[in-house]
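A single structure is presented below for examination.
This view holds just a subset of the chains, kept in their places.
Letters A, B and C mark the chains in the order given here, with residues in each chain numbered from 1 onward.
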Amino acid sequence: LRTGMPEVIYAKGKTSNQVARIFLSLTASGVNVLATRATREQYEAVKQVEPRAEFHEIAACITLNQKGDPTQTGIIGVVCAGTSDLPVAEEAAVTAELMGNRVERIVDVGVAGLHRLLSQHSRLQEASVLIVCAGMEGALPSVVGGLVGVPVIAVPTSVGYGASFSGLAALLGMLNSCSPNVTVVNIDNGFGAAYVATLINRRQSS
Amino acid sequence: LRTGMPEVIYAKGKTSNQVARIFLSLTASGVNVLATRATREQYEAVKQVEPRAEFHEIAACITLNQKGDPTQTGIIGVVCAGTSDLPVAEEAAVTAELMGNRVERIVDVGVAGLHRLLSQHSRLQEASVLIVCAGMEGALPSVVGGLVGVPVIAVPTSVGYGASFSGLAALLGMLNSCSPNVTVVNIDNGFGAAYVATLINRRQSS
Amino acid sequence: LRTGMPEVIYAKGKTSNQVARIFLSLTASGVNVLATRATREQYEAVKQVEPRAEFHEIAACITLNQKGDPTQTGIIGVVCAGTSDLPVAEEAAVTAELMGNRVERIVDVGVAGLHRLLSQHSRLQEASVLIVCAGMEGALPSVVGGLVGVPVIAVPTSVGYGASFSGLAALLGMLNSCSPNVTVVNIDNGFGAAYVATLINRRQSS
C-alpha cells in the first residue's frame, strides 16, 4: 500500500538505545528512515550505528536518505507565520523531503501582516498542495486557502498561552475555516500533514 | 458617569407589554431609548405607546432618537464577512448610531476573499475605531487589526455549526489574536462593542 | 482560482424566496449550482424559477447540472456505516457528482462488522480518494485508512447521543487517527469533504 514511503519511528518516550536499534533494523531494506520527536542525544546513539543519519535540529527529526533526490515534480509548500511554529513546519518539511517531494518553505507570513503574505502570492500559487501551520488563533490556513486553488492541509500548533489551550483554539478555528479547500490534522502533527500532502502530490506525477 | 448614553432594554424574555411599559417610562427624561433583541411583536406594542419609535428588522432593535444627528466627528467602522453575521453587526451599528456616532458599514469582506477586504482598505483606515464581527473561525479581526492603527473590538458570533460550538471557536480565536490592537466582547454582543467604541470615539471630539 | 467549481448556497436560515432568488441569479453564467442544507419547501420555490433543478431528499441538496457528465477519470469513494450517517455521506456524494467526479457509494460497513467492510476491499482500493463519514466513536476512517494507499477525508457526524456530544467524540477520534493518510473536516461537513476530494481527484486527470 505504501510503496516508497519511509519507515517511521515516533522517538518520544523511547530510550536512545531503543531508537538506535530500531533505526538500524529499518535501514536494511534500503528504504528511507525517519525518526520524529527525536533529541540530539537520540541522534548521537543512531549515528554510532548508522553514520549516514542526519539530524534536523528545529524539526527534531533524524533522517536517513537512501533514495536520493526528489521524485515528484509537484511542489509542496510549507507555510507558517514565524519562529514559534517553525518546529512543526520543519517536521512537515523534513518529512515531505524524505518522501521524495520538492518542498518550498514560506515562513514569516502571519495574518496580521498581509503585505508579507501577499508578496509570496506567486510562490503560494506554484505549489501543488500547501501545508499551513499556525498556533494561537490559527487563521492562516483560511487566508492562504482563499489565495490558492489547491488543497490546504492545516496544522494547528500548540504555540500560545492562556485561552489558546495548548492548540485547541487554533484547531477549532481551522475546522471552521470558511475556505472550503482546507482539511485539518492533529495539533502539532507536521508528520501527518506531510504524509497526506505526499499522497496528493504523487497523483500529478503518476 | 454616562452622560449622553441612551437608556437600554434587553427585550429577550420580556412580554410585549413589559417592553412597551418600560420603553415609555424611559422616554420621559428626553434621552434616546434602545431595546435590543426585540421582536416585531414587541415593536408593535411599543409603537402603540410611542409612535416615534423605529424598528430595525435585521438588528432586532427598537430605537427612539430624541437627540438628532451624530455629535461625534470620528467614524466607527462596523465590519463583517457576510449575511450570516449581519444581525450582530447591525445591533452594533444601530446602537452606535443612536449613541451619536457616524457609522460606516463594511460588509462582505471575509478572510477567504482578501481582494474584497483590501479594496476597502482606505475606508477601514478612516475609522477611529473598528467593530469586527465574525463567526466560524473568527479570523477577520486579526486580519483587519493588521491593516489599521486603531483599536479593533472583536465580536464573535454564534454563526456556524459543528465544531464552532455556538461561537466558542470564534471567541477563542479572537482572544488569541496576533494583532495586538484587538480586544474582545461576549459572543453576539454587538451592543457592548458599540458601547465601548462610542467611549473611544468620544475621546477625539472632546 | 476555482474554475469548474459550482456556485454554492448554504440554504439553512434563508427563506424559500431568498434561496430561489439567489439560485436563479447563479445559474446565469452557465455553471452548476448547488444549495446545501435545503428543505423540500425551499426546493419547491427554486423549481418555480428554474424547472431543471433537482432535489436530493437524503442529502438535503438542490442541484442544477448544466455541465453534464463526470469529467474526472478518478473515482471518489464515499463510505459510511449505516442509515444514520447517510445524510452527511449523501451531501458529500451529491456535491462530488455535481463537481464532475465519478462517485462510488460504499455504505453499511461499520467497524463492528469487519466482514462487510472487507468484502468491499477492492472497491475501496479503486478510489483515488475516499470520504469516510462516521458518528459515535468515529473509528471508520482509521480502519479504512489502513486498507488503502490514498488520502482519506474523515467527516465526523453529529449522529449519536450521550457522550457523543453532538459529534465531538467522533471528531476527536478522527484527529487522533493512527492511519497517517487521514485528514479531518468539520462535523457534518460533507460539502467541504467533497470540495477537497475534488481538488485531489482532479490532479490525476489534469
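Basically, a residue touches a chain if its C-beta (ideal position, glycine included) is under 8 Å from a C-beta of that chain, and two chains touch if they have at least 3 such contacts.
What you see is a predicted model, and the numbers here were worked out from it, not measured in a lab.
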Overall copies of the shared sequence [whole complex; 3 in view]: 8
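By our rule, only the chains that are shown with their structure count from here on.
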Shared interface numbering between subunit C and subunit A [over half = same, under half = different]: same
Greatest separation from subunit C - chain, by CA centre: B
Mean-CA-position distance for subunit C and subunit B (Å): 36
Chain centre separation (subunit A, subunit C; CA means) in Å: 27
In subunit A, residues with contacts to at least two other chains: 147, 175-176
Subunit C - residues contacting subunit B, complex: 13, 156, 158, 166-168, 171, 186-189
Subunit B to subunit A touching residues, read off their complex: 81, 110-114, 118, 136-139, 142-143, 145-147, 160, 162-165, 168-170, 172-179
Footprint of subunit C on subunit B - complex, ascending: 84, 161-164
